[in-house]
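These notes concern the structure reproduced below.
All protein chains but one are shown in place.
Let's look at subunit A:
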Amino acid sequence: MLKREWIYGWLLILPALSLIFLFTHFPAAMTLINSVFSTPRGGKDAHFVGLANYERLIHDPVFWKVLVNNLWYALGTIPVSIALALLMALLVNRPFKGRALARMAFFTPTILPLIAVANIWLFFYTPGFGLIDQILGFFGFGQTNLLGTPSSALPAIMVVAIWKEAGFFMIFYLAALQSIPLQLAEAARIEGAGRWTIFRRITFPLLMPTTLFVSINAVINAFRLVDHIFILTGGGPGNASSLLLYYIYETSFRFWDTAYGATLTVVLLSLLCLLAVGQFFLFDRKVHYK
């Protein structure tokens, strides 16, 4: 009897299970396998090369360049977009006239596709005609080329990402803020706490689960969202604004070096796993779950 139920249970989850294997585990395994084979070229089939692809990776200056770029990108976008999201959520959480409008305005960048966002910003950044140059020109400054200058291309890309992400994270903070009973802040006020103390000792700690959730998402997005690079810089100039995933795309689908692309992908996946696990442990002690 017990055994029959056990089989029955497996049969029930079989459809979901097979989909997961087919579309998640199988590709991941294939990627891992591909990364120890050579890329099939012309008449030559793929053959086992061991860790040769990984060796090439270690000596690939472009890989290190995009990895460092990606780290700066993550370091720059994550804290700023989270802080901005929290600030916006706090702003639109209290009652004022036109609150619904403000909430919508903050949220709008999120519902736009990243490609559309990039197009908007392309208009801002365009040398000479762009909004930024027009404003600067009004005050008598010269022309800029933010996207075309190696030192400013990556920061310009980062600003777009922050602009897009903050509104999304704000929604989570707003929902979390509204689930905190008003009486907690009132009780704290009675006990002599000012606004800042209430935020520091009550609101912020109670938002910790949300911060954890949001920051894991932010980390993943920092490695996952590269759509705007296609529109804005194409990774240039000279890989100055290229990120790991963009490099993977170029390697695999522009140069058709699929084995090396798989190797890069394995590195990206391991990096993401490591970060997610690390974050759980880092936050775990400070997070209060109800």
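Here, a contact is a pair of C-beta atoms (placed from the backbone, for glycine too) under 8 Å apart; a residue touches a chain by one contact, two chains touch by 3 or more; residues count from 1.
Assume contacts and distances are computed from a predicted model.
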item	value
Options "Fe-S oxidoreductase", "Phenolic acid decarboxylase", "ABC transporter ATP-binding protein" or "Molybdopterin dehydrogenase": UniProt name of the undisplayed chain	"ABC transporter ATP-binding protein"
Residue among A:Thr108, A:Gln134 or A:Thr197 touching the omitted chain	A:Thr197
Among A:Val36, A:Leu147, A:Ala188 or A:Leu225, residue touching the chain not depicted	A:Ala188
Touch residues of subunit A, complete complex, unshown partner	181, 183-184, 186-194, 197, 201-202, 205-206, 208, 288, 290
